[in-house]
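Every protein chain but one is kept in place in this view of the complex.
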Amino acid sequence: MTTQHLTKPRGYRPPGQLGGRTPLNGTFARRAAVVGFLAPALIILAVFVGWPMVSALQLSFTDASGFGDPGFVGIDNYVRVFTDANIIRSMGNTALYAVLFTPVAIIVALVLALIVNSPRLPFAGFFRSVLFLPFIVSLAVAAFAWSYLLDPQIGLLNYWLQGAGIRIGNVLQDPLLAMPTVALVAVWKSFGFYMVIFLAGLQEIPTSIYEAAQLDGATGWKRFTNITFPMLSSTMAFVVIVALIAALQAFDQIYVLTGGGPYQSTETIVLQIYQSGFKDLELGFASALSYVLLIVTLLLSLVQFLFFGRRGEDIAS
Amino acid sequence: MKKLTGALAAVAVTAIGLSGCAGTTDAESSGPVSLTFWHGYTEADGGVLDGIVEDFNASQDDITIETETKTWAVIDDTLLPALSSENGPEIVAMTSDRLPVYATRNALVDLDDFYADSASNTEALKPEAVDMVSVDGTKFGVPSGFVPLSVIYNKTLFADAGITTFPTTWDEWVDAAKKLTIDSNGDGTPEQYGMVLPDHATVGNGIWPSLFAGGGGSITSADGTEATIDSPENVDTLTYWADAVRNDLISPTGVDGIGSDELFTAGKAAMEIGGPWMAGVATASDIDYGLAAIPAGPEAQASTAIGISLAITAQADDAKQAAAEKFLAYFNDKATATEWALGSGWPPLRTDVSAADVSANATVASLTEIAPGTLPLLPGVVNSTDVLTAMDTATQKAFAGGDPATLLAEAQASIEDALSK
Partner (left out) sequence: MTALAKRSEVAATRTASGRDSHRPSSRPDVARWLFFAVFLAITLAIMLPVIIIALTAFKPASEVNAFPPTLFPEQWTLDNFRAIFSELPFGRLIVNSFVFAGGVTVFALAFDSLAAYALARLDFRGSKVLLIVIIATLMIPFQATLIPIYQLVSDLGWVNTFWGLIAPRAADAFGIFFLRQFFLALPRDLDNAARIDGASEWRVFRSVVLPNAVPALLTLGVFTFVNNWNDLLWPLVFTTEQEMGTITSGLTLLTGPGGIIPQGVMMAGALIAVLPLAILFLIVQRRFIESVASTGLK
């Protein structure tokens, strides 16, 4: 979202020379400011994220198990990533999950954010809080609750529906339905998070813009497409990237719901990373697979940066 | 919920033995050696084990062992990071499927010298249980649990169906299950199942290896080097059970070990194959239950063991290894072994402890009688995860209508692949 967007309706005039986005080159004080503001976070990130990432990168060229001295194996681990049928299948599964999860989670979150942000909804604060609950309950108990609902034999949903003669099948054990079901539960678990981000974005849109639009006779859908949606673009860019990263790292919800089954149809890349690293004790291979995931994620994110950037509503304006 | 399966798989305890430097019996002069011991015995068995450790600590002045109780799943998730930075335990109890993995990655100490020393009290250990801790002929642990899977049944439902004795052969078993299966509204989905036979992620992964063994087949060769799942015996076994489940509807399909326990405790299924802990679960759910051996197949009565072993980690230095070995020897002693069996509720690990010795505990005594047909699960197979995944795929697909012969041939190929890695 750009400055112009926010300020134009209020008769904003561009600031003079001193106020523009003049790069802070030059004075020592300004350079010191840059360093001072960045240093604490960057030191923490470098030590506790950067260094471990470098370690993992080193491991990815070895046969490390976590015990004893690792031996250098060149690019063998990377070759295996692209030749092991299980890994290739898990890449396909991860892509399917991301395609199912990302758009649905974002749309559900946005719609609910718009509703609970609506001035016409009584007790909006109550709804905002309640709808945030799925995000804050622990996943292990949420998985219990979902299986209590969905179990084909003793589940509530089947029991309630049997009066109507409807039976839902064993959705978590059906190779076609398992992934959509897992994605649905993941949407349920995380929409509250994205909803709150959208809410924060919606708060930033000045009421004056809506009022001006109202005077012009714009209502409902038009206000959404002409004002809300464009004004949310920096939030949207953020949400899309964060949701995609989360989708490509899908692990917890699958681990507790299906463990990767049936027939490995819900096995994702991070499930394979966990399996290789913590179960098979092949840290070298797990690290290589992690780096492949990182690079794929980075490429997809750069595409999004470019997309949002080209529309001028960017992430990095 | 595979994690839970791991937790369930943990039933027994073991002691740890270590050898290597059997000579250094005198600990360093700087005072007692202190060891950390992680185990996952969280129930009454944990109290008994901690008591055994306390008695050991009190029995001498050189070694102090401190126990930390976690669940089996937590041990598995945290052991690697802890050991890789030497913050882990010197002695660890782990489920039998995990031991070969850690052993081949050099995380555990080789115990062959310990076993060779008569002071280790290992000669009388059950050979099948010792097989469980052997990888490529080298022993890496001492068994602390070797518990046969058994059938738990709902006595009330059996009485309602007029069944008075528990079946002892597969045919009788399926007949009983048919009588116990009730589809009162005739919609093709029974309201009550005679049994629940999981088709994947079964308890301790042991149900299918047990059934295949009952039919005269196996998953891999005894030394764990060759795939043997694609045999005529196994095709017959899988066909037999797929028919019973798909045509006679004696069990729902697509169920795993956890789901199986839930259906049994819900009273939706009259019997299941489970671990001995199901007795406690059934009690908590107000179910009047009985325990019985898995009925005999056409070739054999067989049940796979849920196994736990104690191992010494490579983190222990020579003095600590020697100290840990002393504890393992103490644990293997006949008196301790009897105390452990009685207190834990699991059958004794020594051949010279008889059912009579443990008659004080009825469950232990009856499990001890089942115990002779007990087999270790995939002993010495390092890549057991992939082997079991291949087996589960075949059984689950067969229950969903696939052709057993084709599925077992596919499983054979996957297992050969897994064993050659």
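Residue numbering begins at 1 within each chain, and the chains themselves are lettered A and B in the order written.
One rule holds in what follows: contacts are C-beta pairs under 8 Å (C-beta built on N, C-alpha and C of every residue); 3 or more make two chains touch, one makes a residue touch a chain.
Bear in mind the structure is a predicted one, so any value in this text is a computation, not a measurement.
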item	value
Which residue of A:Ala41, A:Ala85 or A:Leu176 touches the chain not shown here	A:Ala41
Absent chain, residues of chain A that touch it	1, 3, 6-7, 9-12, 15, 18-19, 21-25, 29-31, 33-34, 36-38, 40-42, 44-45, 47-53, 55-56, 59, 66, 115, 118-125, 127-142, 144-146, 148-149, 153-156, 159, 188, 193, 196-197, 199-200, 203-204, 206-208, 210-212, 214, 234-235, 237-238, 241-242, 245, 248-249, 251, 270, 273-274, 277-278, 283, 286-287, 290-291, 293-294, 297-298, 301-302, 305, 315-317
Chain B residues that touch the omitted chain in the full complex	4, 7-8, 10-11, 40, 42-43, 68-74, 77-78, 80-82, 84-88, 261-262, 265-268, 275-281, 283-286
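Everything below uses one rule, namely that only the chains that are shown with their structure count from here on.
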item	value
Of all residues in chain A, those that touch chain B in their complex	65-68, 143, 151-154, 167, 170, 173-174, 255-257, 259-264, 275, 277-281
Residues on chain B engaged by chain A in the complex (per definition of touch)	1-3, 76-77, 80-81, 83-84, 101-102, 105-107, 189, 193, 200-201, 252-255, 259, 262-263, 266, 268, 314, 383, 385, 389, 392-393, 396-397
